[in-house]
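A single protein chain has been removed from this complex, and every other one stays in its place.
The block that comes next holds chain A.
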Amino acid sequence: MTDTTLSMPVQVAPRGRRIRLSVIGDHFVLILGALFMMAPIYMTLTTASHENLTIHREGLQFLFGGELLNNFDAAMFGQGGFSGEITGMSMLKNSLILGMGFALGKIVLSMMAAYAIVYFRLRFATFAFWVIFTTLLLPLEVRIVPSYEVITGLGLANTYTGLIVPLLASATGTFFFRQYFLSIPEELVEAARIDGAGPVKFFIDILVPLSRTMIAAIFIVMFVYGWNQYLWPTLITTDEGLYTLVRGIKQIRQSLAESNQIPAYGQAMALSIIAILPPVLIVVFLQNWFIKGLVESDK
């Protein structure tokens, strides 16, 4: 981020400052909260390091065992499912495609919708905006049966298109971009007009670069949201080759449990860790952008 101009002031606590009791209290609460939130992840990790038999007999494990690498290896590269076609890697790939397609698609779509609403003298622009906004009241879960009908009718079941496209319309994204565009000074648009920038050039040369922190913030939210999609992928993908991690974990465990074997707990736990990682990494690495997108306008 070499182009950051308003760098956040870094608060450096003066050395040797007396630590006040309230600070200790605050940190105690924070650390306790962090531990509480982290504990399940820790236990997932420790449990993933044991043999299925041990887990089956003794339940969740608190200490590390010796099977961590084997379980991860099996989870990621071992063949699974009924068909034996899916591996952790293929599910990871599907999840990434879903997360990326979901986030990028939503951003492109909602940005263009907001652009149309804010900058073009459309008839009923405000009305159109509110219509888009009220779709917040109709999440996928409400319209899932008709959506399924439409997608299968179009022959898009078991395709990435069918997986991603029905989820793309985003009232939230449109709303955020609209508010942001409204805060961009009118003179900037006029200056661009005088500089000979048409609608497309203005969008690409001015609006997109100006919105980059906003785009990053929305990307994070939407990627995590898309990554965690469960219901729609479960419905629309029956082909195991299109399974995402989030739904695959359950499938692996279930499919093995239905045959007379001990469920592959270790692998499921390993996959859970894998499934947690990308959203966490994205948030960790992009959190600066995320915060900037929410608090700073850089105009």
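Please note the rule applied: contacts are C-beta pairs under 8 Å (C-beta built on N, C-alpha and C of every residue); 3 or more make two chains touch, one makes a residue touch a chain; residues count from 1.
One rule holds in what follows: contacts and distances are computed from a predicted model.
Q: Out of "Spore gernimation protein", "Helicase Helix-turn-helix domain-containing protein", "Sulfide dehydrogenase (Flavocytochrome c) cytochrome c subunit" or "sn-glycerol 3-phosphate transport system ATP-binding protein", flag the one the UniProt entry gives for the chain missing from this complex.
A: According to UniProt, the chain not displayed is called "sn-glycerol 3-phosphate transport system ATP-binding protein".
Q: Of the residues A:197, A:273 or A:286, which one touches the chain left out of the display?
A: Spelled out, the listed residue whose C-beta touches the missing chain is A:197.
Q: Tell me which of A:144, A:206 or A:273 is the one touching the absent chain.
A: Only one listed residue reaches the unshown chain, and that is A:206.
Q: What does the interface between chain A and the hidden chain look like in terms of residue numbers?
A: The missing chain touches chain A at positions 3, 5-6, 185, 187-188, 190-197, 201, 205-206, 209-210, 212, 298-299.
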